[in-house]
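Excluded from the complex is one protein chain; the other protein chains are retained at their positions.
Now for chain A:
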Amino acid sequence: MRYILRKVALFVITLWAAITLNFALPRLMPGSPVDAALAKIASTGQAITNTQRHAIEVQLGVPHSNVFSQYGQYWKNIFTLNFGRSYSFPTETVTHTIGKALPWTIVLVGSTTIIAFIVGTLLGVYAGWRRGKAGDSAVTIGATFFGAFPPFWLGLLLLYLLAFRFGVFPLKGGYNEGATPSLTWPFVRDAIVHSILPAATLAITTLSGWVFGMRNNMINTLGEDYVTFAEANGLRSRTVALLYAARNALLPNVTAFGLSLGAVVGGSVLVEGVFSYPGLGNLLYIAVSNHDFPLMQALFLVITVSMLVAIFIVDLLYVRLDPRVRR
């Protein structure tokens, strides 16, 4: 119970710190969003008038009040999900833009992260248990091979072969252009077909990390006295492998899994970019390349908060997994 209270307190404090940092950083950075926007207009050859500057200031919601009331307004905006308008998609609010991209990333990156974790962990357990034997070599060599691909490179390769050359999969996007996102079977099927290549790219390139991590942990726990003692007591090897070795080997990996779940919302900039996938990674890329400060700030906020929430959830889950933290 003390552990949980401590974790809750820690979560609240870090959340507050991160959100406040997100408020402070843009104000501490040299250059202002208005200047950036004006520079962009200037680069198109238009003359900049004071009216224009004022219009942009109003549009960006440039504050003229003191920093404390700004901070208060900032918190109010967060609770009302009011992040203003972005330059990249001037016709919609930032909340709307992010809300549209979020499900795509969560489904694509989230499910591949979970699948890669489960499959990678099982393979790692197997390889560690059979260490030095043929099964271990097969898994290790396979994981090394696939783990060596840079994700965007593998994405391009798959795209070229399976989409461009053989036309098995669509070339780009998360669904057929022209279709309206809805929860109908034809649309969902279309979305699944579009997600297979990016999902495969992500899964294949992240799998090896879990395999090696788990294999290492497994080999370490197999050297523990409780494994030796369990064998000396004649436990079945399946019990020793799963309940004694793998069960303990899993613990460090759960923390790592929490981190990568948290990173899901950040999307995968490169892979989503390669497949022009309508997710947050792509959106982040658009925001950064357009100096789209409102969008960026909101994205960073969403990414940080979900990272912290994921870590918090895993911390709570850990209580169930490791009795040593229950106090």
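Just so it is clear, contacts are C-beta pairs under 8 Å (C-beta built on N, C-alpha and C of every residue); 3 or more make two chains touch, one makes a residue touch a chain; residues count from 1.
The working rule: contacts and distances are computed from a predicted model.
The UniProt record for the undisplayed chain lists the protein name "Dipeptide/oligopeptide/nickel ABC transporter ATP-binding protein", from the options "Protocatechuate 3,4-dioxygenase beta chain", "Sulfite oxidase-like oxidoreductase", "Gluconate 2-dehydrogenase subunit 3 family protein" or "Dipeptide/oligopeptide/nickel ABC transporter ATP-binding protein".
Residue A:232 is the one among A:134, A:183 or A:232 that touches the chain missing from this view. Remark: the omitted chain is touched by one listed residue; of A:89, A:152 or A:244 this is A:244.
Within the entire complex, the positions of chain A that touch the omitted partner chain are 132, 224-226, 228-236, 239, 243-244, 247-248, 321-324.
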